[in-house]
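A single protein chain has been omitted from the complex, and every remaining protein chain is retained in its original position.
Chain lettering (A and B) follows the sequence in which the chains are written, and residue indices restart at 1 in each chain.
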Amino acid sequence: MEFTAQEIADLIEGTIEGRPDVAVHDVSKIENGRPGTLSFLANPKYTPYLYSTEASIVIINDDVHLNGDKKINSTLIRTPDAYSAFAKLLETYNKKREPQAGIADTAIVSSKAHIGKGVYIGDYVVIEEGASIGDNAQLYPYTFIGRDTSIGRSSKLYIGVKIYHDCNIGQNCTIHAGTVIGSDGFGFAPQQMQDYKKIPQIGNVIIEDNVEIGTNCTIDRATMGSTVIRKGVKLDNLIQVAHNVYIGENTVIAAQTGISGSSTIGRNCMLGGQVGVAGHLEIADEVKIGAQSGISGHIREKGATVLGSPAYDISAFKRAFTYFRNLPKIVKRIESLEKKLKDRQENK
Amino acid sequence: MEFTAQEIADLIEGTIEGRPDVAVHDVSKIENGRPGTLSFLANPKYTPYLYSTEASIVIINDDVHLNGDKKINSTLIRTPDAYSAFAKLLETYNKKREPQAGIADTAIVSSKAHIGKGVYIGDYVVIEEGASIGDNAQLYPYTFIGRDTSIGRSSKLYIGVKIYHDCNIGQNCTIHAGTVIGSDGFGFAPQQMQDYKKIPQIGNVIIEDNVEIGTNCTIDRATMGSTVIRKGVKLDNLIQVAHNVYIGENTVIAAQTGISGSSTIGRNCMLGGQVGVAGHLEIADEVKIGAQSGISGHIREKGATVLGSPAYDISAFKRAFTYFRNLPKIVKRIESLEKKLKDRQENK
Partner (left out) sequence: MEFTAQEIADLIEGTIEGRPDVAVHDVSKIENGRPGTLSFLANPKYTPYLYSTEASIVIINDDVHLNGDKKINSTLIRTPDAYSAFAKLLETYNKKREPQAGIADTAIVSSKAHIGKGVYIGDYVVIEEGASIGDNAQLYPYTFIGRDTSIGRSSKLYIGVKIYHDCNIGQNCTIHAGTVIGSDGFGFAPQQMQDYKKIPQIGNVIIEDNVEIGTNCTIDRATMGSTVIRKGVKLDNLIQVAHNVYIGENTVIAAQTGISGSSTIGRNCMLGGQVGVAGHLEIADEVKIGAQSGISGHIREKGATVLGSPAYDISAFKRAFTYFRNLPKIVKRIESLEKKLKDRQENK
């Protein structure tokens, strides 16, 4: 897809300085712009790049003053807010690449499912009976929607997302390829012969509005009741959310983190990558957990920041870790003390 | 799906106290019962909740004595063993939700595959030549069974499980969505140009009876011979089992743990989440490994419990970790000693 400066200017209602017919097919950062790309200048500290960038088109703020002595190779488009205009453009661009509404011939949609208006249902999608797909939802190829599961309107489920029966996904959610929602929680009762009996997992998963979930994540259904992900939560890739977990509003979790069964994460928390949270714990609101931390006890203090495995206050951990690195020296100091004391003993 | 108290009482051969026509559509724990839900009382310490729960129906033991002074809102169903009756009910409930036997029109089943009786083969399943599916097995949509792979009877493979060629899955196994079994082990021989040559992986994977494997796990085939998971093993989600690994009977492994190539895990072991086991190691029977531990050497002691990265005896680790947290104080004590000694030196 190509756009000319004129087309972009029309779209963002900007003013052109330079050639209106120059075309772009990609975007770039201004500091490493290439011919054929579109860039923008929002942060004044990047202004010097305006004179060196090879980007074919740069969107700039109305109030940028140019240094007339220096040559600019790019076509400029002026607008009141360059960043917003650029973001709007990207959204328009992405929208254009979205699939058109319609149901593929190879999709298998139960006659007992409810399908809203304007939905896209791709090839080889399976929607079981009692399922409900909201208006304008997008189900990419191989999406599986189990019995009695509902998908809110304008939600996007990418390739091969699999949602078991009886789950609820809110509106405007985005779930990336390969993620599985509603599989059985990990529950087994030990038996006398040292083997285990499966505990039936008959709860479900509830995901509220505006949640984004990355690729190949696993979100288990509750043993009873619901595994709950509140509105605005953002999960990165390969994250494990066990049965009966609760994640509060707008909490953000980085890749490969795992939350064990029945733990509760507060709202507006930030969890780094590869964090592990043990089962049946409570994490307060606004808590920050450093990457690779292991949480083995409650965190009751709102806004606490922790690190380590097991994790505790991040500053204290960092201080202790500095001493850890210095342990060889510390032990030398002890040896020196021991020697001095021994020498005195002998010299007495 | 709704059940009345009468229907439930008939199913578990219990006696009703209260309204036989009250109906439930979900289950709940007695301490947070809601109208329209079924609960049970098995543990005597929860008896007080009997008088406060809002669950519409509660299953209780025959021998529970009620306090006549207190009002009970729920309909009660008495039975000799409330928990067993409840569990039986759940199983019945889950069975009713299982797909019916039959082969979907869109399944592609090789004419050279063997298909047992009473199997369910869902939409878009692919079964290649030489594969064998045991009686009453359930293959949910998009399951892939490669050439010459066999699935034991009554095993369930959920949505999108992918099993490469030549593998054997036992009876009564449950494998959750997106799990891949039999992909190539990670084997490359360094070459002179600092690049690598792939070592062909021609072994397979053998999984015995009653094994449960969670969602999006990866279990690689052996370079030669077999990667083996013995009967009764339970694996949680996102677990990596490398080529030529052996996992003993009834061992339980929590989410996101990885076992490197050619390592052997004993029977009845318990591995926490996010554990890493290096390659070519032997772990004895009944060993317990705490979450996030890193195993870099053999564990030969049966029943050992370890923690840490690298991991060692859990009590010793915890003790050392307490001192780690106190390192700033410990160093202060050393400074104080140094000062005292210096002062004396000078005061002599």
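Throughout what follows, a residue touches a chain if its C-beta (ideal position, glycine included) is under 8 Å from a C-beta of that chain, and two chains touch if they have at least 3 such contacts.
On a predicted model such as this, the values are computed, not experimentally measured, just so you know.
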Absent-chain contact - pick from A:Thr79, A:Thr149, A:Asn168 or A:Asn250: A:Asn250
Listed residues A:Gly14, A:Gly214, A:Gly266 or A:Pro310, member touching the removed chain: A:Gly214
Residues of chain B (touch criterion as defined above) contacting the omitted chain: 108, 124, 126, 142, 144, 147, 160, 162, 164-165, 178, 180, 183-184, 186, 188, 194-196, 198-200, 202, 216-218, 220, 224-225, 238, 240, 242, 256, 258, 260, 274, 276, 278, 292, 294, 296, 309-310, 312, 316, 319-320, 323-324, 330, 333-334, 337, 340-341
For chain A, the residues touching the chain missing from this view: 27-29, 32, 87, 90-91, 93-94, 97, 106, 122-124, 141-142, 158-160, 174, 176-178, 210, 212, 214-216, 232, 234, 236-238, 249-250, 252, 254-256, 268, 273-274, 291-292, 309, 321, 324-328, 330-331, 334, 337-338, 341
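By our rule, only the chains that are shown with their structure count from here on.
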Inter-chain centre distance, chain A versus chain B - centres from mean C-alpha coordinates, in Å: 26
